[in-house]
Each structure stands twice: as C-alpha cells, then as structure tokens.
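Missing here: one protein chain of the complex. Every other protein chain is in place.
A, B and C are the chain letters, set down in written order, and residue numbers restart from 1 in every chain.
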Amino acid sequence: MNTIGKILTLTTFGESHGPAMGGVLDGMPAGVKIDLEALQRFVDRRRTGQTTGSSSRDEKDRVEVLSGIWQGETLGTPIGFVVRNTDARSDDYKELASVYRPNHADFTWQAKYGIRDPRGGGRASARETVARVVAGGIAIQALATLGITIEASIDRMGHQCRDAKSCVSVVSATESCVSTEELERVIAEGDTLGGIVSCTVKGVSAGLGEPVFGKLHAQLAAAMMSIPSVHGFEYGDGFEMATKRGSEVMDVFEKRPEGSIGTVTNHSGGIQGGISNGEDIVMRIAFKPVPTLMRPIDTVDHDGNAVTLQPRGRHDVCVVPRALPIVEAMAALVILDAYLLKKTNRL
Amino acid sequence: MNTIGKILTLTTFGESHGPAMGGVLDGMPAGVKIDLEALQRFVDRRRTGQTTGSSSRDEKDRVEVLSGIWQGETLGTPIGFVVRNTDARSDDYKELASVYRPNHADFTWQAKYGIRDPRGGGRASARETVARVVAGGIAIQALATLGITIEASIDRMGHQCRDAKSCVSVVSATESCVSTEELERVIAEGDTLGGIVSCTVKGVSAGLGEPVFGKLHAQLAAAMMSIPSVHGFEYGDGFEMATKRGSEVMDVFEKRPEGSIGTVTNHSGGIQGGISNGEDIVMRIAFKPVPTLMRPIDTVDHDGNAVTLQPRGRHDVCVVPRALPIVEAMAALVILDAYLLKKTNRL
Amino acid sequence: MNTIGKILTLTTFGESHGPAMGGVLDGMPAGVKIDLEALQRFVDRRRTGQTTGSSSRDEKDRVEVLSGIWQGETLGTPIGFVVRNTDARSDDYKELASVYRPNHADFTWQAKYGIRDPRGGGRASARETVARVVAGGIAIQALATLGITIEASIDRMGHQCRDAKSCVSVVSATESCVSTEELERVIAEGDTLGGIVSCTVKGVSAGLGEPVFGKLHAQLAAAMMSIPSVHGFEYGDGFEMATKRGSEVMDVFEKRPEGSIGTVTNHSGGIQGGISNGEDIVMRIAFKPVPTLMRPIDTVDHDGNAVTLQPRGRHDVCVVPRALPIVEAMAALVILDAYLLKKTNRL
Partner (left out) sequence: MNTIGKILTLTTFGESHGPAMGGVLDGMPAGVKIDLEALQRFVDRRRTGQTTGSSSRDEKDRVEVLSGIWQGETLGTPIGFVVRNTDARSDDYKELASVYRPNHADFTWQAKYGIRDPRGGGRASARETVARVVAGGIAIQALATLGITIEASIDRMGHQCRDAKSCVSVVSATESCVSTEELERVIAEGDTLGGIVSCTVKGVSAGLGEPVFGKLHAQLAAAMMSIPSVHGFEYGDGFEMATKRGSEVMDVFEKRPEGSIGTVTNHSGGIQGGISNGEDIVMRIAFKPVPTLMRPIDTVDHDGNAVTLQPRGRHDVCVVPRALPIVEAMAALVILDAYLLKKTNRL
C-alpha cells in the first residue's frame, strides 16, 4: 500500500513531524554508479524556501543512504535511506487534533483509521514526497547511463500561462523564481494557486510498457496521480484528443535517414497501445491550489461543531515549482521499472 | 502484467481473432448472489451494432462462467469465464502482418515482442475489454448489495457537447443512439471522433483508498487509462483546479441533519488525500478518436517502405457509447477492491 | 490468492465438478516454440487409471489453449487454457454437503467461506492440479530450449523405499505401475499410503533466486507445499543437515577442466544463500496418505452430530505416481520465473 513498482519497487514511510521520512528502493540493478552529491542536489530542488511563496519550514533534507550502495556502486540489494525531520514545530498543530481542515485529508484519514497523527498532517503531508525524490533521483542516474533524460517544467501557475522555459531554468538552478504580480497578490490575500506541470522523457526506445492493465501511460498516470494535490493527468494531446477527428491526430510513420522508423508528429505522446514508440514521452499533470489558506477558515470538529481555524503553520502558495523534481522522480521510477520488465519479454 | 487489483484481482487473456476472450476474477467474497442474466445484459451494452457508427462485427458475446459461482452464489473461489470469438474475419487482416497502421499498436507491439498476431489487432484490439466488462459486471452486482451504484455517461462526442442524459438513456436501453449531423458527416468522410465519458460513483462511505501510492483516484486513473484509446483522466474539478484559487474550490464541511459530516460542495470529487470522503466520486475520461479511418492511409511496412492501406475491417466511428459499460466496469473493480482492503485497516 | 509467480504468473480456476478447470499463464516470453501435442502427453501423465490403485474417474483432460500461442509460438500475451470436466458424478457427493470428512478441507473451507461446493471436493479437489500441469508443461518446453531439464521420481511409497528408477520409467511411459504386495494389501484393506517424491533440476546456471525472502528454495518450498497433500519439503541434505557437523557437509569448490568453478559434493542441493550455484538442484517432497479410505468412516456433520460415511467416489490409493508431473510442473514454473527475474539484475 506504500509501495509502487513491479521490479523496481519503492516503499516509503514517515510522518511529517515524526523522527524521519525514508524509504527502500528495491530491485535496482547491480553495478550502477551513483553520485551521492548529485543525488543530494536533486533532492535539494524540492526544498522549501527557494522561491517566493514557498513554505518557510526549513528542512535540510540530508539524505542518509543506509544500504545498497557501496563504493559508489549499487549492489543489487535494497537501497534503504532516511531523511530526518529537523524543523518540525508540532505546537502549530495542537488545535488540529480534533478539527477537520477543508480540502485536507484530516476527515478521510480519521474515517479510515480511527486515529491520526495531526502534527503537520502526519503521513498525509506532502513532506512524504521527499522519499520519492530520493529514490527517483537514484533512478534518474541509472536512466542517464541508458541515454534517457527526464525534464519537468511549469506549464501554468494559476490563471496565466507562464513562460515555462525561463522560470524552470531558474527553479532548476534553485534560485528564487521571479514572482508574477498575480503571485504577490495571491499571497497578500492569503490565497493559493494551482498549476500544471508538463514532463518530457527523452531517449526511451520502443517497447516499454505492458499492453493491457500495465500500459505505460496507465503506470505514469497512477504514479503522477499519487502525488499530493494532483487532480488530472493526460499524455500526448490528452483531453484535446477528445475534440479532434481521427484524421487530425494521425501520427504518420516515416523512415528516418539512419534507417529507423519514427512518426512525423507526436499527438500520441510517445506511447501507442500502452507501449513506448521511441518518440518523446510527453505528459501534463494538474495540481489543485494549496488547501491551506492564510485566512481564518470556517470548518467543523470531530463532533460536527462549527470551528474557525486561524492561519498557522508554514505552507506553500503554489506547489508547482517544488513539484518539478517530484514529477521527474515519479517518471523515472516508472520508466526504469518498465525498462527492466522489458528485459523479460524474450527468453 | 495482465492482472489488475490487490485483493480483488482480474486477469484477462485473449486475442481478437483467437478462439476466445476470457478472464479470472479472483478475491470475490463468498456468498454474494449473482444474477447471470443481468450480467449478460450488462455485457450486451458493450456489443457492437447498437448505435450508428459502431462496428458491424457481430459478436454474440455469450458469457460462459466456468467456476466460482454455484447455485447463484459466489463460492469465494476464482471466477473463470470465457467469451467465444465467433465472427472473426481474419482475411481482412492478412496484408497487415507486415504493415504498421498509424496510431495503432502494430509498431510498438512488434518492437516489444518481435512477434504479433495481426488478426484484428490481436491482443491490442479493444475486443479485450469484453473480459473487463464481464468481471466488472459481477463487481457491480456485489457493490449494489452495499448500496453503491456506478453510472457513466457521455460528456462529449467530438467538438460538441452532447445532451448526455437522453443519449445515455438510449444507449442504456441498447437501442440505436440517434446520430447527430456531425456524426453522419464524419462517417461520410471516413473519419472518426473522440469524446469524453464522465462517471459517478454513489454510495461509497468515507475511508476507501490507500493514502500514498494507492490513492483511490490514482487507482481509478490507472484503471481508466488502461482502457484502449484513453488519453486523459481527471477527478473532481480536474484540470480546471489548476486555474483556480484555493478559496474558490474549498469544500466546506457541514453537519447534516442526520448527524453525519459532509461537504457543501464537491470540487474534490469525493476523494480527499486519496481517500473517499463519502460524497459522490466524480471523474472524467478522455478518449482519442478511433485510429482506423475508412479512407486510404499512407504508412510504412516493417522495412520502412511506403505503403498505402485501403480501408477494411469493421470499426467504430467513436468508441464513447460502447465505452460506458467499460468505464463502469473498471470503476466497480477499483471500488470493490478498495472496499475489501479497507476491512484490513483495523484488527 | 490463486496466483503464483512474480514475472511468470499462473492463475488457476475451477471446481472439480464444475464445467471446467483452467488457468492463465502470464509473462511467458514471446517467440518460444510450443509443441501442443507434447504438452498433451505431459498432461496425460497426471491422468487417472494408469496405475494400480489410481482413481477410476476417467477424465480425458484435453487441453484447449485459448490464447497466447499462435502458429506454434508464444506471443508474449497471456496463455489462457481450459480443461473440461467430463466425467463428474456429483451424485456421489450429495450426502457430503452437510458432513465433514476427516483430513479433508470440508470443515476448514466451511469455516472460511461459509459456503462450499461439496461436489468432488469443489476447488479443494486435487483435480485443481491439472491446470498447474498444463502451465508447467509449457514452462518445461521453454526451459528445454535453455538446456534446463526437470525430473521427478518416486523416492518412497508407504513404508518401503521403491526402486525409483524402474517404477518411474514405467510411469513415464504411462503404463500401469507394477503394484507391490504392500499396495495390493493396502487396497484390499481400503486403506491408503503416503510417499515421497524427489525432484532434480539439471542445467540451471548460477545466479537464479532472490537472496532474502525470495530464496530459490523458499520459492520451491512454497510451490511444492501448495500441492495438495504435501506435508514436508527439503532440499540438498535437508533434515539430515540438522544432524551433521559443518565439516561433514562442506561442498568444497574445485576448478573444472573447462575452467568453470563447481563443487565436489552437493550437500547444498544446488542452492547456496538462496541462489543457484550451477550444480543440480535437488529436493524432496513428502505427501500424506490419501485421506479417503474405502472403509466406513466415523465423523460429524455441521452441527457436530455423529455420522458414519460409507465409502464412495473414486480415489487414488497413493498420490505419488500421479504427483510426478505436478512436482515437475511446479518446479518448472519457479525456475523459469527465477530465470526471467535474473535478467533484471543488471542494467
């Protein structure tokens, strides 16, 4: 239930204000060189405090690898790792133990388990994603040796499309993202924004993905939809496909100069029949606005009594900038898993 | 790889022009009454030839249950079933053995396996979905005893929104769907249409879904995206969420007259933090246009040589009407699986 | 729950007196040549009526492959198959609907599901194994192309060791096994016998098996223990290992003439640390005596009332001769699965 993947599996654990977040990445092939400093830099891209509007919770997010990597190489054994929680301020959450914040998981979690750790959202906190980024960062390094690269970018924040290119380059450099006027206004009003992330995977050869229930895009959808706040997923022309005629979205084949067969256009987003076709894999992921407003919020407690919550805690205004490495991480886990599974298609 | 589900699992098999399609539905609880005639009627909703523009391949789709149901009740044992292929015309596909049709799975399948059954698309044919409908139809009957109902409807076919209500009722009655002018024109031009299906699940109590990788909407996304031709999935306000402020989509809690806690609005689509909250579960699924046009198509063969394909075979103009029971079936499998898994949340 | 395997998975279904037994073998690599006549001959080895003391139920056990094999080759798609039940005499079991036979699964099945198909033991019947033999027979053909062979033989029937060699050759030839005096006496007294099957896998290269929970011998144990009536499993020197000193069971390495490294002895049974070492894999499986005696049996009904059962039905006196192809089938499924998984150990 806290595991994703078939051959390459990631199991994560950790509550937002518990001692640590962590995970086990199992099924990683042996003999892959891993640069732990590059891994740390990748994980740092997800940290708070790097862009206007991001949470002021300052976690160092130091990755401690406990197993599976030795002398800079994977052993083929499970890679266990932890990231300590060091800047937890649980007092911010005391009053939340018996109150349900709207658009959060408080109510559903209580309904499911009959118990929950209210501190910082417990396991429902997006802090959970740090373990995904560690594991995905390792997968990205493995994919790089295969010539496969993954890049997520901001497609849209709030109402307005962003100049994705420039913003992303800044975010990638972990400098402060230039805030738009809209962003400033939203912050001033204690409000929040949603957004869309697009992600492209380059260098995937044809043949990855399982054609029925394990279609490559179905696996990608499950992985992306499992990221907190995601409300939609599409690949290739996505929802626009629904408004098109067949003749408008036909990816005609061509023989390329070097002899291989490819498609002239890529409406299919690099996947046909659930299997990669060698073109770029392209997808878009929609995030809802952050549910914690910096305004008083009317809600109810466990007994249904009306309660007004005062703004407290430290939160992002929009998750999209910090979501980029998370999206890349999830894509990497799915693609590497599919790559490994493909090895078993022939004797 | 051809299995979906955790406790309730469906494994399917079958090529379009092989002897039969079939599947095994395992993990179905014991003692559930199953009406096999009602099941057959549900499966019939997916059959061809019932609406203008649907394929003229006439499969009777008689469900033969081979195990797991005895004297009208489930035994708790796996439910094996087959649906024979009786109207296969494989000659239509002879020339396709060495040719790649655009926007089909021919090329990717060949790249993956090095071999494929070209007759009717082999296992890549949407005929594969008949097994899903059989299994999902059984799950729907089980869910009904729990007060859970599922209804899919046509949200859009091609450019224009449809009056979903009336159209669906007709489709449900398995009579011919009144074609719009657009549909007639598309057929005349040998072209095809995409569309969007919306689906609502009513009666689900709070607490279903696993909060990290197994979020209820992530499971639904994977299930829906695994249906042939699907290019996008969203739940609740979906992609529109990305353009909203947090204050615009807040599902405020209220205490209901009977004492339970619910939300005034349902932007979240019945799922919060990956767990059902007791409201209606609402989702939308985007289908690409049918890739087989009734026009000559330029493409390439295995060696990359240019080939022109003449229109042949029997195909739908738009899959959306026939997709309704498929969407319902997949939703049912996911919801019942989550229901069973929830039983293990407490000792 | 009715599925075994990780990459190569077998899911089976069927009740003894239902319409058919069957299964789905998924994950079989593409392009493997399958001889369906040889497969039928392998399945026939499990049939009744071929040796003294075997059940007189006469099932033809015709294998019908429904998918996944085309023009004599595997497609990489799931191989669905059925074997019809044609000689079921359900009347023999009418009185059993409310009675618990000792050492059978009647009582436990009722406790678990609250319902059961009493006809012929329902799904608890050893007839279930026919699906294993079909799937395993396919795996054996795939393994043969890799130079891997599997042979099970009778190690012991009842108190006395058998001359395994001669008996097995006869059984393999599907002729009647010459009954020992003991066997005749046991039959005359309406009693039954247990026995031990040994199984050797030759030609497995070093490196198969997952070293912690998925040790190759742990997978083999699970597979063999899942065969009806099995009560014990050991590999290499097995239980005798427990009585030995370390110095007595040391498999010393040697460099072989052709340059490879092997062991001089094979106390380890071809597996060290859960991973194959290239030597023969050797194991032994203990079967309990058939629980159905041809004598009146005192037992109880659902309410605990005393009941005497008269002997009825058609049963084996000892399962061991018919178990040989079942053991081989299970071994083949495990070994081929491990072979496929090994492909993912390196990028």
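Everything that follows uses one rule, which is that a residue touches a chain if its C-beta (ideal position, glycine included) is under 8 Å from a C-beta of that chain, and two chains touch if they have at least 3 such contacts.
Note that the coordinates shown come from a computational prediction; the quantities given were computed from them, not determined experimentally.
Engineer: In the whole complex, not just what's shown, which of C:79, C:196, C:281 or C:324 touches the removed chain?
Structural biologist: Checking each option in C:79, C:196, C:281 or C:324, the one touching the absent chain turns out to be C:196.
Engineer: In terms of residues, what is the contact footprint of the unshown chain on chain A?
Structural biologist: 1-3, 9, 11-15, 18-24, 26-27, 30-31, 64-68, 70, 73, 75-80, 82, 112-117, 122-123
Engineer: Can you name the residues of chain B that touch the chain not displayed here?
Structural biologist: 7, 27, 29-32, 76-77, 142, 145-146, 211, 340-341, 343-347
Engineer: Which parts of chain C face the unshown chain closely enough to count as touching?
Structural biologist: Against the missing chain, chain C presents residues 1-4, 12, 100, 102-105, 107-109, 111-114, 123-124, 128, 156, 158-159, 186, 191-196, 205-215, 217-219, 221-223, 225-226, 228, 231-239, 241-255, 259-261, 263, 267-269, 271-278, 286-293, 295, 297-300, 304-305, 341-342, 345-346.
Just so it is clear, only the chains that are shown with their structure count from here on.
Engineer: So what's the Cα centroid distance for chain B and chain C, whole Å?
Structural biologist: Those two chain centres are 38 Å apart.
Engineer: Starting from the mean Cα coordinates of chain A and chain B, work out the distance between those two points in Å.
Structural biologist: About 26 Å, centre to centre.
Engineer: Hey, how far is the Cα centre of chain A from the one of chain C, in Å?
Structural biologist: 45
Engineer: Check each residue of chain A and list the ones that touch at least two other chains.
Structural biologist: 211, 341, 345-346
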